[in-house]
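Complex shown without one protein chain; remaining protein chains in place.
We just call them A, B and C in the order they show up, numbering each chain from 1.
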Amino acid sequence: MLKSIGVLTSGGDSPGMNAALRAVVRTALFEGVKVWGIYNGYRGLLDEEMEEMTSRSVSDIIQRGGTILGTARCKRFMTEEGRMQAYENMKKRGIEGLVIIGGDGSLRGATQLSLETGVPIVGLPGTIDNDVWGTDYTIGCDTAANTIIDAINKLRDTASSHNRIAVVEVMGRHCGWLAMLAGIAGGAEFILVPEEEYNLDDICSGIIKSYEQGRRYSLIVVAEGVGSSLDIGKYIEEKTNMDVRVSVLGHIQRGGSPSVRDRVKASQLGEKAALALIAGQSDVVFGFNQGKVVAIDLHDAITNKKHMNDEFIRLAKQLN
Amino acid sequence: MLKSIGVLTSGGDSPGMNAALRAVVRTALFEGVKVWGIYNGYRGLLDEEMEEMTSRSVSDIIQRGGTILGTARCKRFMTEEGRMQAYENMKKRGIEGLVIIGGDGSLRGATQLSLETGVPIVGLPGTIDNDVWGTDYTIGCDTAANTIIDAINKLRDTASSHNRIAVVEVMGRHCGWLAMLAGIAGGAEFILVPEEEYNLDDICSGIIKSYEQGRRYSLIVVAEGVGSSLDIGKYIEEKTNMDVRVSVLGHIQRGGSPSVRDRVKASQLGEKAALALIAGQSDVVFGFNQGKVVAIDLHDAITNKKHMNDEFIRLAKQLN
Amino acid sequence: MLKSIGVLTSGGDSPGMNAALRAVVRTALFEGVKVWGIYNGYRGLLDEEMEEMTSRSVSDIIQRGGTILGTARCKRFMTEEGRMQAYENMKKRGIEGLVIIGGDGSLRGATQLSLETGVPIVGLPGTIDNDVWGTDYTIGCDTAANTIIDAINKLRDTASSHNRIAVVEVMGRHCGWLAMLAGIAGGAEFILVPEEEYNLDDICSGIIKSYEQGRRYSLIVVAEGVGSSLDIGKYIEEKTNMDVRVSVLGHIQRGGSPSVRDRVKASQLGEKAALALIAGQSDVVFGFNQGKVVAIDLHDAITNKKHMNDEFIRLAKQLN
Partner (left out) sequence: MLKSIGVLTSGGDSPGMNAALRAVVRTALFEGVKVWGIYNGYRGLLDEEMEEMTSRSVSDIIQRGGTILGTARCKRFMTEEGRMQAYENMKKRGIEGLVIIGGDGSLRGATQLSLETGVPIVGLPGTIDNDVWGTDYTIGCDTAANTIIDAINKLRDTASSHNRIAVVEVMGRHCGWLAMLAGIAGGAEFILVPEEEYNLDDICSGIIKSYEQGRRYSLIVVAEGVGSSLDIGKYIEEKTNMDVRVSVLGHIQRGGSPSVRDRVKASQLGEKAALALIAGQSDVVFGFNQGKVVAIDLHDAITNKKHMNDEFIRLAKQLN
């Protein structure tokens, strides 16, 4: 059983990371294990930006967006020397294992550290993109999707006042999960995701037809990975001869007070991660599968590609 | 295969009912089946308040709280004569089956109708209380929980400014699910639910101890079924000699634009309900179990009592 | 010119107090004047809970509800001995004057201190009730009114689904300003305020008439000073034979991130208060009149009673 662990957040921040952090810290303390908070991701390991956490350190953070530990990119950690330095800094403080809360790239960095130094690593999927293999859920996706439909509600007001077509670009470079959820929930007429072919000409004729049938405005949700939403908007404007406005939602999608779901699930995962690490497990990522917490092999999580839920694609076409 | 179906919402309204309704209507139309919207619950069946729906009838409703069909109590439907009248009114229009979106009580009424008249009935669990057996999810609970933590965020501001104890009463007469979710997510120090014994004196000493350790305010979430939150607040005030404020959140918990989760899941359930009814199924309720849509026997759904998730009880104690 | 000033928040907290505090602190520092933050209202003066503030002390607080300085009731300060002790504690630290951010009662305490000790005092009206004489604006009222209409939006969903009458009790013991603003903005059919007679029987016949004309639900906003909203609801239910639901919004009205208006106006007032106090002014309250910052005599502010805007009363009757 480990006596002292560290926890860090890495990569793009996502709402709910603080809830996960709080659960890791309080669970460790509950188990009588020391827990160090490492600031600014892997950089903090190298630059010795870390401190021992108490139960109070994580008070009043469950409702806050972002991560109180901070996060940063760190090129030095991508070298073996850097990772060795990180390891030395951990040893100096007696830190025997790490919980890493972050996305794909951050989990990748973790495997390297574990491989080279033997330090046990447990990962939690912290990303709004929901693009981690093996888990139905990633920390932050639910909040981000709700942020998007809040924006869509506003865009709907102005689009319907002007009988316009609103094109909304949302995050998701390789994965259209966020676009799909927000698109279904927002009642989008079309949802363009990287996982699915689309034909702009078909979309244009679809729009024209639906306006003829009485639709007063149209909403199209586009995942950023699909291509330039500005170009897509332009094409549709020219082809349909209608007024199009493109909105790129950008970084507001990462922020905001986390939803109930993100707070509760991140808390559940944080507890499991701390318990597993303390018990000596390593190279696993905790996620949800079929409603239950599951341990995913870290290597599998970062090498496999998540698939889009086919039911969502069908549902979107049928209902919207 | 049925050629014409009806759909109604019954009991207390919940956010996401409109999304479910929209999915039922559009799925039926997609399948070439007529669909009737019945207004004001079972009363509309008796008073012939119903009309045929088109795809446009359910445009722009996915984002709206409440139910556009309305809902009402109807004593006449509780009599066999009433139900026979309802049946006659359906026959007159060729309505061959019903989708009922509502809570426990509403589903109970449905079984009677099905039993006596043979009309196929499919139910959807529409209630913020999440108290329907056999499904992890009911339509509206996620939105209501988010409404509660929004209120808790506000109460936290004023409680921490005054070093006060805030007692928050939330809905849930027999089921503490909503209280539990909101309590965990809101970082409540104590969560009182009908499913779990509690001792007010222990709570009072817990509060005193945590203030001594530096806590600046305390939050207690109480499900309404536990007893009078005003009495609980008074007791704590006298015992701890601290300032207590009780907030009864009331009906705001039922309203509001539904969350992404409630919109998407209600859409999924609405589709499945329509397809099943059209295919001739009856006496089932659709819900989610382990992340997947499941068909629950209607009789089981209304006779069994849902249990609280033990993991939540443990998590709440350990983290908060 | 004063060289060192103190600032405290007192009475019920209101959103925007932090913005005012921030402006006081940064303006004083900008002018080269020391500024002490006094915790927990007048109690902090007595118990020496205070510390010197820097520009960083008030970073990242403009968006936060409540008051980071805290607030508390303090009986000892109501005695002359208590006030003398407070004065000694100020002298010890060289604090030559005070900015008091609070409501009616808090400003009253300030006059006593100034009268007995000669310490210059400048007040800012921090209360959601908008009940301070001489100013059109008090810090927090705009945010509270927006919180109320957010709740009304939710209540509207459920009231209209059930064809119900929703009675909403809002804060305001002596002053109906908040009820009036929220009532007009929420489209309430009736608004009951302490400043205006009302007749429940007329209201009941008004409701019946409007339902006959096609209204599907009714909204009544009641200021708490008018009497028990539960009794009012009961009376209406019996008289109209309709379904009534009463919601007491309670303490959520005090919290929440302040609105733009409350942040900007509180900042303007905070600056003016600091400048005036530093320049040696005393016994004034800063507020807004006809869109401009004005200095109100402190004595006038606490002895005169604010009147309701007649135009609002007329507007409410005519439009709703």
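Keep in mind that, in the parts below, a contact is a pair of C-beta atoms (placed from the backbone, for glycine too) under 8 Å apart; a residue touches a chain by one contact, two chains touch by 3 or more.
This structure is a prediction, so every number in the text was calculated from the model and none was measured.
Novice: For the chain that was dropped from the view, give me its touching partners among the shown chains.
Specialist: A, C
Novice: If I consider the whole complex, including the chain that's not displayed, which of A:Lys3, A:Arg56, A:Lys91 or A:Lys154 touches that chain?
Specialist: Only one of A:Lys3, A:Arg56, A:Lys91 or A:Lys154 touches the chain omitted from view, namely A:Lys154.
Novice: Consider the whole complex, including the chain that is not shown, and state which of C:Lys92, C:Lys292 or C:His307 touches that chain.
Specialist: Of these options, the touching residue for the absent chain is C:Lys292.
Novice: Considering the whole complex, which of C:Ala23, C:Ala151, C:Ala166 or C:Ile278 touches the chain not shown?
Specialist: Reading the full complex, the residue touching the unseen chain is C:Ala23.
Novice: One chain is left out of this view; which of C:Met50, C:Ala86 or C:Ala145 touches it in the full complex?
Specialist: Of the listed residues, the one touching the omitted chain is C:Ala145.
Novice: Spell out the interface residues on chain A facing the chain that's missing from view.
Specialist: Residues touching the hidden chain, for chain A, are 9, 12-13, 15, 40, 64-67, 70-72, 147, 151, 153-163, 166, 245-256.
Novice: Residues on chain C that touch the omitted chain in the whole complex?
Specialist: 22-23, 26-27, 30, 56, 59-60, 62-63, 136, 142, 145-146, 148-149, 153, 156, 160, 181-182, 184-187, 213-215, 257, 259-261, 263-264, 267-268, 271, 288-292, 311-312, 315, 318-319
Following the convention adopted for this analysis, only the chains that are shown with their structure count from here on.
Novice: What topology does the chain touch graph have (line, ring, star, complete, other)?
Specialist: Chain contacts: open path, no cycle.
Novice: Where the CA atoms of chain A average out and where those of chain B average out, how many Å apart are those spots?
Specialist: 28
Novice: Express in whole angstrom the distance between the two chain centres, defined as the mean CA positions of chain A and chain C.
Specialist: Roughly 40 Å, centre to centre.
Novice: Quick one: report the Å distance separating chain B from chain C, using the average Cα coordinate of each chain.
Specialist: 36
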